[in-house]
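The excerpt is restricted to a subset of chains, each kept in its original location.
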Amino acid sequence: MVNSEFEPRRPVLVGDTADVFLQRTLTILRNESINPVVTIEFSPYRSGVICGIPEVLALLAKVLPETGSEVWALEEGETVEAKEVSLRVKAPYGSVGLYETAICGILAASTAWATAARECVEAANSTPVIALGARHLHPNVAANLDYASIIGSCVSCTTIQGARLAGVTPAGNMPHALVLLMNDTVRAMEAFDRHMPQEVPRIALVDTFKDEAEEALNVAGVLKERLRGIRISTTLERGGVSPDLVKETRGRLNQAGFSHVEIMVSGGFTPEKIRQFMNAEAPVNVFGVGSYIASSPPNSFEADIHEIESRPIAKRGRIPGITSNPRLHRVM
Amino acid sequence: MVNSEFEPRRPVLVGDTADVFLQRTLTILRNESINPVVTIEFSPYRSGVICGIPEVLALLAKVLPETGSEVWALEEGETVEAKEVSLRVKAPYGSVGLYETAICGILAASTAWATAARECVEAANSTPVIALGARHLHPNVAANLDYASIIGSCVSCTTIQGARLAGVTPAGNMPHALVLLMNDTVRAMEAFDRHMPQEVPRIALVDTFKDEAEEALNVAGVLKERLRGIRISTTLERGGVSPDLVKETRGRLNQAGFSHVEIMVSGGFTPEKIRQFMNAEAPVNVFGVGSYIASSPPNSFEADIHEIESRPIAKRGRIPGITSNPRLHRVM
């Protein structure tokens, strides 16, 4: 289950991103010659879609001793309950203690992103959802965000690195910038068609200069059968995308004989807004979702020691001893 | 204003974390021999504390041509209004276009974190706040999160890398793990005292095994004047930290002659919860805040082209031409 794509970065391995008190603890214990085998259980605050397990395993594979360690985990992408043990590590404290910060962080962020993506996918029913979150978060985690979105059942994402992690083809048509630089939507789309390889679908962004329905007909009139679809991402200042706009554009395209042209929408979509479109029976072919997934607050993980040298123990508020969870399976 | 600590990572520089449609756009424009000088303005959705400018400049310094480019920006840590232009880049589109995703992402995340930190600091009035967010977010951005917390006026943070970026000393006392492994709070504190350098303050975590007030007296009775403070981070299952608990602990410490011992609290603190403690006049000496800062949804940035070769232009919903903002100053 270890994925070589998740090679841990050096600062993580040496503990530069760990809470400094963990480094201090290791120093103290070393001086006191204390290094028992402990069992640490990791569990989330809220329910969700577990994500980040392979990345954690890639880290543990670097640091745990080959013998005497055991790791159990849920399956990547499964749903998890609030407070359910999702990962259990049994290892010498000296080998694993330093990575509590990183493990909690990877799981907290990835699980939150995958859960948010799954909510969108479920709201969209069988209509595909593409993850557009990269521009909303720091580039250091853009690929992790895209990977988690795919685990949350999005069909594609926009960064090359994220798509590689998740094993999919990245998606993306054209930015407003291209239309502005070509100074015309139809000319921009003709250039796109001229220079892009055959396998890249021709999808035109139609809200830059003119009325969306008018521009959709303009582009379709030129690219005809080669046009795979249009994307509408109207600014809020101009009313945003609405079910009515999608229906009218669909209607005008169909009347003009362009019923093969698909409609992709983006711009502030949330599960709630997707459901509004579905309930209004807006004829959307693809939803693009960015900020909702990127804005999902981390689903923080607790790391609790439940055994020391197989003796049950726990801090106040926790019940000593291993917490039974038949859904865990051994992964290391 | 370029900070060498913010060396951009390779995948960012080659565009692996960019939206793939930007790479496609560059290909098309190159084939069409189009590469005008454009003016791009970046502005946030919400008001807040601007953060991430030095990191963006470190990136631009690598990619913009030395002559003919201009960059204006707000000062790191200033407050910014919703939709206020915070960064303006004038450069050949072929040099800057690919980095729209990364620039928006750095600013969106950093600004959100710094803003959340500032809210906590303002709620705490003159009581210092320490950032504990690292374990709630992916380790790839733990240092960026800590840096932004300091920009948001926290006095310290917990990761070595984050403290280095921000130019402060990292903070951190002891985890529950140390107490559990030493099997006793007093023994754990004695070991801490034995092995830690003189400059590390002695702060005991007192909620692991016993009643917090009882344990505070136990520890103080042993370390006496050497004890700098105690930390209370009681689990929610045991009622969490409350103003009443802080007051009682303070009262019992004072009655026993330990009025020099400071009280640090942590665990689910938000500006609202900090204000409740301040209003209740709870005698807190330090607040620790983690998940609130890490959970702040990104304050997404819009990147809009407002000029092409000095000619005003804009997509629908924006007003063509440079947006006046006298608070911007030239940084490159």
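Per-chain residue numbering starts at 1, and chain names A and B are given in the order in which the chains are listed.
Quick note on the criterion: contacts are C-beta pairs under 8 Å (C-beta built on N, C-alpha and C of every residue); 3 or more make two chains touch, one makes a residue touch a chain.
What you are looking at is a predicted structure, and each value in this text was computed from that prediction instead of being measured.
Whole-complex copy count, one sequence throughout, 2 copies displayed: 6.
What we mean here is this: only the chains that are shown with their structure count from here on.
Look at where the CA atoms of chain A average out and do the same for chain B: the two points lie 22 Å apart. Of all residues in chain A, only 9, 11-12, 15-25, 27-29, 31-32, 34, 36, 38, 93, 97, 100-102, 104-106, 108-110, 132, 134-144, 158-163, 170-183, 191-192, 194-196, 200, 207-210, 234-238, 291, 294-298, 300-301, 305, 308, 313-318 touch chain B in the complex they form.
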